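The complex appears here without one of its protein chains, the remainder shown in place.
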Amino acid sequence: MLDLIWLVPALPLAGFVLIVLFGRKLGEPFAGVLATAMTAASFVVVALTYFELLSLPAEERHHVVELFSWIPVGSLSVDLALLVDPLSITMALFITGIGSLIHLYAIGYMHGDDKFPKFFMYLNLFVFSMLMLVLGENLLVTFLGWEGVGACSYFLISFWHTRDSAATAGKKAFVTNRVGDWGMMVAMFLAFSAVGTLSYEGINHAAEKGGLAAVTATGIAMMLFVGACGKSAQLPLYLWLPDAMEGPTPVSALIHAATMVTSGVFLLTRMAPVIHAAYPWAGDVIATVGAVTALFAATIAVAQTDIKKVLAYSTVSQLGFMFLAIGSGAYVAAIFHMVTHAFFKALLFLGSGSVIHGMHHEQDMRRMGALRKVMPITGFTFIIGWLAIAGVPPFAGFWSKDEILLFAFANNRALYLVGVVTALLTAYYMTRQVIMVFYGEAKWHDHSDEHGAHGDHTPHESPWTMLTPLVVLAGLSVVGGVMQLPFSKNTHWLEHWLEPVVHHAEADIHESWAYNNKWLLLGLAVVIASAGIAASVAVYAKGRFKAVEPQILADAWRYDSAVSAVVGGVGHKAFDAVASFDANIVDGAVVGVGREVRAASGLLTRMQTGLVRSYALIIGIGVVVMLAWFLVRGVL
Amino acid sequence: MELVVFVLAAAMVLGGALGVITRSNPVHAALSLVLTLFGIAVMFVSHNAHFLAAVQVIVYAGAIVVLFLFVIMLLGVDRAEDINLEPISAQRPLAAVVGLGLMGIVIAAIVAADDVLVSRGSGLSATTVDKPDENVRQLARSIFGDNVFAFELTSVLLLVAVVGTVLMARRVKSGGTK
Amino acid sequence: MLSAGLLAPEIQWALLVPLLALLAGACLLLLATLVPSLPRWVAPALTVSSSAVAGIAACVRWNELYFHKGTYLVANAIVEDRFSVFATIVISVAVICAALLMTVHHAEENGDQLEQFALLLTSAIGAMVMVASNNLIVLFLGLEILSLSLYLLAASDRRREQSQEAGLKYFVLGGFASAFLLYGIALVYGATGAISISGISDRLTGEFTTGNNDALLLIGIGLLIVGFGFKVSAAPFQVWTPDVYEGAPTPITSYMASAGKVAAFAALLRLFMSGLMTRVDDWRPVVWVLAALTILVGSTMAVVQTNVKRMLAYSSISHAGFVLVGVEAASHRGSDGLASSMAYLAVYTMLVMGSFSVLVVVAGHEDSATSLESFKGLAHRRPVLALAFSALLFAQAGVPFTSGFVAKFGVIKSAVESESYAIAVTAMVGAVIGAFLYLRIMVSMWMEDASDSSRIDIPRAAGLVLGVSVAFTLIVGFFPDMLIDAARLVRFVPL
Amino acid sequence: MSNVVLASASESMPFPVLSWLIILPLLGSVAVALISNRRPEYVKLTASLVSVATGALSLWMLGQFSTHDGGFQFVSQHDWISRWGISWHLGVDGISLFLVVLTGILFPLVILGIDPHHDEKKYLSWILLLEAGVMGSFLSLDLFLFFIFFEIVLVPMYFLIGGWGYDKRVYAATKFFLYTMFGSAFMLVGIIATAALARRDIGYLTFDLVTIAEKASFATNTGRWLFVSFAIAFAVKVPVFPLHTWLPDAHTQAPTGGSVILAGVLLKMGTYGFLRFGLYLFPEATVWAKPVFLTLAVIGILYGAIAATMQKDLKRLVAYSSVAHLGFIVLGTFAITSQSLSGGVMQMVNHGISTGALFLLVGMIYERRHTRAIAELKGLQAVAPIFAAAFMVVMLSSIGVPGLNGFVGEFLILIGSFETARWWTVVAATGVILAALYLLWAYQRVFHGEPDEANKSFAEITPREGALVLVFIGLIAFTGLYPKPMLERIEPSVDKLIAHVEDHSDYVAPAGPAGGHTHESDHEEGE
Partner (left out) sequence: MNALVAAVQPTDTWYLVLAAVLFGIGTFGVMVRRNPLVMFMCIELMLNAVNLTFVTLATAVSDVNGQVVVFFVMVVAAAEVVVGLGIVVAIMRRRSGLTADDLTALKG
């Protein structure tokens, strides 16, 4: 069974190829059905693989399937090989799982779009690339997927490419990602020149055995982190993610919440031994960047009015949490939070998508409200997602976030503090969103005239294809926490499962104060969450206090605009300068030479007066000069 | 004695030469050319080249200059050329520089290398009273002996001259003037 | 009594056949003037056949000379060696081509025919004497014969005033230059006491002392260089070339550019290589400078020209520069510069003949249409003609698979092998500048539209010349071995 | 002497395939030129047949090529100009193999797929002549032979640009001709000097590359001078940074077919020259010149990309992108490691394919809209999705997305260069970002957005064009996913070359895995 792992990426790929060939003939909805089926099928395969892996003893849960030798040159030999181990399977599981759910959802969401087949074509291609990313046996195969998902996200963000904003957002995403890719490439070069291989096994093995100098390890780790920042939208490269909301909502859910954006976290976890072998400050850097990003994004989310933008910033902030975890050596926690986050954030996005769908593509929360009446199921599931992310026990988010905070506390209290504040804000703005969208009085009737264009303007519940995923995900968001319960050693289930991958690098906090008083911290977390919710309720539901939504937060601290100002202003000018330098100086020199020759020619031909006497004179001058030379030679 | 001869002859030569380049009227120029030629002839004599002196007078003064005058008359270009006017400024100064420079260099070379001129030939037989035709004989031997080929070539040269004059002097049949 | 003591040198008439053939041809032509209403074909036929005889005789001699080095003739006045024979062959080919082109040039009745052909033959005599002469007197006479004939030929098209202007300019400056040459001969004679090249070299290599310095000799050499430099139109003595080449009747221009240069270069090479080799360190730098100047001046001045005939004149200047590079190389020990420069001259002769035949065809009888305008769109009017011309132009630019490239390569090779890299690089740069000129002609032929679409008809004679020269260009370009081997054999008779 | 051995080997060869690769197109071009104007229908037919036959021949040769042999194969040697020691010496090894095949494939595509619109006969005749020239310069193992092919290529290209190009064609053609000729002027002197100096060690005058490279050894300074004289010519041809300005003009003004060939194979003559005549002939000098050329290469990468970003003309943009891409190849060449060189060789082919395809597509756009100005194009994806998709794939390969050919070469170059030219590589890698920037920006401006009136009528790709592009895409995908067959043919020759360099200079190629511990001091990318 393990050897059939190649089926996992192969199936979505097949789906992609089929739709490329017959997409137009299939049309709606069969293209979607096909794509969904393919993803689901590969989910089944993964599941089977997973169970087989379970049946093996822990130390044997590592299996490499070599498909063919990809780039063999001299000492460098890269195989196109897949790695089956707990981590990759975990990733593959929720990618295919959530993936197929979102496919299903998309069938309904994309209904009536004239490029319906193309959408699923891209979606399948994305799933394939994502699977290559996580299943890759070496950095290069991962990089193949890495770039693949980047390209797909580019296609999907600018799916409605006739909208200039969409086109721009797509380009922005790709280019920003490329900055990260640069880091990852350099990391690969370093790894190769240091270890002589690109396979995870080789590199990690070298790192564990101390075959990797600390400085090298730091270099690799930092470069990988640069790459991760690009993909996982951390400061300073997070810019593209909010804009990516231009894409269709299923895309936002799948790519920009559940899977792709987490690949940075995955990569660092994969290379955990290297980070471990690096100077300690490497980890601090990662943790700090993560924490700062988390807080930064959370503050922004407080003031957003676009239903999807809120979720986007919250995603950034949650990703920040995961990097905080990585930096604190809490790899398991990171993966844990990644998974739970995948559940509830996908749920929230899909929910928002359902709302948008029902509201006829209205995304402004100020024009919503009281929707739980017209969209009961959507509303119910959304609320579950809210509770999960807000960190209310016993929902999934609570456990994973708490795990991270625990490690953070043990590692660095300042960062813990930041995390706590972020948690508070998270609870606050999510509550705000829920209230604005589903409670309060409906603000959409009085906009009916503007929505007349949509024909029937009253919001309506979405079709079952969209609701089923919601329900399933809601369920997962409720129970997701069981993967890793802090109660006792045996309930650390995910930890045991991932042990073969991360045990070496995982920070050991069992002796720390935090571990011994984790219940205290848990309680504190609950208090924080409820405080946030309470405050939000007080502001938005009861209207006790006036909402504080300063413009600067709404403008995301003007960071984006500042960057665009630099790029569009100074950068553009600099580039123009280079271009004109080329045209005027470099080419100018060439043209100049030509001009000079021509001028010289004109000058010389002016001597050609046609007058015999002046010719005689020229000859005479020549004679005198030459004879002078000979005289000198002769006499001296 | 020789000194006197040299001085006089040199005066003739240079005077004539200057006349050629300064007289505005071509006829006068031609006549001063004759002066130079005679001067040269005299010098030939003082180098015991009597035969050449004779030829110099006959051919040059007798034939060539006459030819010049003849053409001048034929074409009626005997009106004076305005010497004082020089259309191309800087022509004369430069020309002067070139002329003087040339003189200077050559003279310098001659003076510097005068000791090069040592007798290396088979000897040059001078004309004496008892053997008046010695020089001519020697020339004849050389011309019809070693240099007979050159002598024959002169015939071709003259042939060219004849053909050329015929060609040039003939009136244009197809008067396609542009 | 005069005969007493006069020992007339014995003459091997057999070895003078080329000269005699040409002379006979000339005389016959002059006799023919007596015949009223002579058929038009007679004059060209006589010219071609006599020069053909000369050429063939030369070829025969070439084969025999394969086995011995050569002989002195007529009291050491001239020599017959591979060098002179090779040059003689080239010259007679040039004469034949020129004669053919002349038939085209004055298609309509023209009384001057006979004289012109006669002068062509006499000029050839002069040229052949120059290449063979071992005696400065003979050399001078040959030069004068050649020059006088050329003056007259240049002026011979009396329908065009430019022709006479060219003639006069050529004459005045030519006389001017030959006076310098003569003065040079005089000083060298004075310094060495010998008038024959072999004699000079004996004296210079011999034990004799030059007194306290060489001044007289070197000034003499300098003046000689002036004289030859003028004839080969080396900068700064090239000033007359463009005017004369443009003014003269096109066939004559082609002849001046080919045979004239060959003769002058041959005489120069013989005198300097075998006569004045001992003073090589003094005159080599001058040749170096002349070569560089000539190439650069020629190719640069061509850039702004608008008259194709004039362009070719300038290009011929820069070609002379390339030959000079060969000469410079030849002045080094153990260099094959002599061979490469002679090969260059041979190749260039064919190129120039072909190019000018195109010019004759396009320009018409009156030499009227030689401007770049009249070549516009030639590719559409006469594709084959345009193609042939392009081949020749590319050859002149030195593009591979043409004789031109082989020639340039040979010269540069000699220069590099004698380690004069600077001149080689200069020459190549000059070649690049020069290429612009050929490209311009090609642009107007291929990439512009014809100003007039009147059909151009190619006369048989011109077609023949063109065809032969293109064939030669390509054959030598692909299989240069034959030419190289021939040139390699070119040697002076040992002193 | 080794020549004799090779020669005897060549006698025993049944079929001189390499000679035919040159002669066939040559004959074809003559034949086409001779077809009478009254039978125009034969022109295209003949040209296609000849070019296809040549392509088939090259593929057959590829099939016969024995994989793990680094030496020259199919060698054929005959005396040509014996007097100057010049021989018709052809041979192919892993370095030239795929360039030859690329040439063989590219020309039929161009001939079949692109219409000259006028004077078809002349056009095709020139094209075939060009093919002969290109083949010759990739195959010849004799300095003289190489030079004349290298030079003769100018003529047909000159006429193609000047005769079938766009508004400023004459300027561009002349610039191209003179600039390149200027470069090769120095090489000619260099070649002769090489042969003349080598004569002392070899004992007789020969221009044979192998003999000189194996037997002759030049004094340090001499070798460097000679290398410089060669390098100038190649640097112009590539083109390396300051000498590149002929390229945009030539590319922009050339007809589509011309641009495709120019980008596809002509530029490679420069980079190929660096490998074959730089590294092989003057190893010591190449190592000496390493820093300079690495720097120029990196400058070229960034500079070309930046300049490309700002272009308003689609073709100019692609032209500048070529400057950037070839910068990578030069980088790989002068980094002198097994990976970087293999990558460089491979990238030559890849760039040929992808940039060729780009020019093809831009040409199609011009056919439809009669403009290359980016500003005048808009929203084409909406009206011609398939065309847009094709463009996208080619573009991604040019950006260097893994799974497409562009990536493999680029990655190999970089990872190889990192061993010996660390910091240059780190900087060069940023070129990857810029590549995405300028191409995506151009794509957005041309294909995204709402099509305006002028672009509404933009025709979808025709079957013929589609078939043409499909070939390119096929090659792009295959080499991207399965480069092994290529690499295992390239690598032996590359290793042989490196070994040669190590023998003839004090250069030591990095040993690979063990390298890690030796230089830890420079692992500071993290800060």
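Letters are used for the chains, namely A, B, C and D, taken in the order the chains are written, and counting of residues starts over at 1 for each.
Everything below uses one rule, namely that a residue touches a chain if its C-beta (ideal position, glycine included) is under 8 Å from a C-beta of that chain, and two chains touch if they have at least 3 such contacts.
The structure displayed is predicted, hence computed values, not measured ones.
Residue C:246 is the one among C:80, C:214, C:246 or C:328 that touches the chain not shown.
Taking the whole complex into account, chain B touches the unshown chain at residues 1-4, 6, 10, 13-14, 17-18, 20-21, 26, 29-30, 33, 36-37, 40, 43-44, 47-49, 51-52, 55-56, 59-60, 63-64, 67-68, 71-72, 74-77, 79, 81, 86-87, 91-92, 94-96, 98-100, 102-103, 106-107, 110-111, 114, 117-124, 135, 138-139, 142-143, 146-147, 150-151, 154, 157-158, 160-161, 164-165, 167-169, 177.
Residues 136-137, 140-141, 144, 148, 151-152, 155, 158, 161-162, 164-169, 171-172, 175-176, 179, 182-183, 185-187, 189-190, 193, 195, 242-244, 246-247, 305, 310 are the ones on chain C that touch the missing chain.
Panel shows chain A; residues 605, 608-613, 616-617, 620 of it touch the chain omitted from the view.
Please note the rule applied: only the chains that are shown with their structure count from here on.
Counted by C-beta pairs in contact, the busier of C-D and A-B is C-D. Taking each chain's centre as the average of its CA atoms, chain A and chain C sit 79 Å apart. A separation of 30 Å divides the Cα centre of chain B from that of chain C. Across the assembly, chain C contributes 213-219, 436 as residues in contact with two or more other chains. Across the assembly, chain B contributes residues 105-106, 108-109, 112-113 that each touch 2 or more other chains. Interface residues of chain D, counted against chain A in their complex, comprise 175, 179, 242, 244-246, 303, 306-307, 309-311, 337-339, 342-343, 379, 381-382, 396, 401-403, 407-408, 411-412, 414-416, 418-419, 425-426, 429-430, 432-433, 436-437, 440-441, 444, 447-450, 481-484, 487-488, 491, 495, 510-517, 520-521, 523-527.
Listing the residues of chain C that touch chain A in their complex gives 168-169, 172-173, 176-177, 180, 213-219, 221-223, 225-226, 229-230, 236-237, 239-240, 242-243, 282-283, 285-286, 297, 300-305, 433, 436. Interface of chain A with chain C (complex): residues 597-598, 600-602, 604-605, 607-608, 610, 612, 615-616, 618-619, 621-623, 626-627, 629-631, 633-635.
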